[in-house]
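One protein chain is absent from this view; the other protein chains keep their places.
Let's turn to chain A:
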Amino acid sequence: MNDTTLTLDSVERAPSGPPAAARSRRRRRSPQAVVITTVLWLYAAVCVLPLLTMIFNSFRTHLQIATDPWPLPTDPTVENYVSAWAEASFGRYALNSILITVCSVAISTAVSLPAAYAIARWRFRGRGALEGLFMSGLLIPFMLAILPMFYLMDGLRLIDSPLSLILIYSANGIPFTVFVLVSFFRQLPGELEEAAFLDGGNHFTVFLRIMVPLVRPAIATVVVFRFVPIWNDFLMPLVMLRSRDNYTLGVGLTTFFGEYQNDWASLFAGLVITTLPLLVLFILATRQIIQGLTAGIGK
């Protein structure tokens, strides 16, 4: 019988007549809830404290860190940033990283937009095969492609040139970008184009003036989601770049850690410089990132 399986828990909650707010307030007070809330905050601390330590220590001197690694910066100094930026050429590395990331994202978005539009809206022979081919790019393991890409770039005399990385990242971004944009273009109603054609537009003007502006949210998602992996990529620049002037932040960071081993304050500043653009992006686009990561699940 159901009655025999009623537990204390459900008895307590049985008169669930009162509004949900009252119920949840009561639940929060129970000892179990206190323990759970503590665990949640503890894990949040585990996530954030290392990053906060990185930021705080980047504003302290090496001596302060060596004597006491924990406290807040009492008299913050930007000395470390100055030395990392100027002496250790982080300014140069940051410029290279920005150039490569921005160009790659721009190119892969620019070429993917018309392709995605054609695949989503037009009927032509080989459309399914083309879509499948682009999608297969999502499954390509990067490691298998590194050596052939290296020799391809070697043949084009592009080793040690940012252009090699821009080409690789642009091509590599096409599958994901097309995939996202196709699903957005498909959701747009067909009457839009018909109306635009009646107004005397052609395929190019309709695409550029009507359709592209309508998928702006999707473009924003794609830009954010391509920016992060390109900015964070380390293996490709490590393989493709040779001279210091062309280093990205990642490769620059590895030489920096070899040379500044005994200057912890500058090391922390270097880590912050490498991470800062992503933190800014994350703060500006939190909602987009969380929705993008969970796309296709739930509502």
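As a convention for this text, a contact is a pair of C-beta atoms (placed from the backbone, for glycine too) under 8 Å apart; a residue touches a chain by one contact, two chains touch by 3 or more; residues count from 1.
Assume contacts and distances are computed from a predicted model.
Taking the options "Ethanolamine ammonia-lyase small subunit", "Nitrile hydratase accessory protein", "Protein kinase" or "Sugar ABC transporter permease" in turn, only "Sugar ABC transporter permease" matches the UniProt protein name of the chain that is not displayed.
For the chain missing from the display, the contacting residue among A:V34, A:V82, A:L147 or A:A195 is A:L147, taking the whole complex into account. In the complete assembly, the contact with the undisplayed chain comes from A:L167, out of A:A84, A:C103 or A:L167. Interface with the hidden chain, as seen from chain A, comprises residues 2-3, 5-7, 9-10, 13, 24, 36, 39-40, 43-44, 46-48, 50-51, 53-54, 65-66, 68-70, 107-108, 110-112, 114-115, 117-119, 121-124, 130, 133-134, 137, 140-149, 151-152, 154, 167-168, 170-172, 174-175, 178, 186, 188-190, 193, 203-204, 207, 228, 231-232, 234-235, 239, 250, 253-254, 257, 264, 267-268, 271, 274-275, 278, 282, 286, 289-290, 293-294, 297-299.
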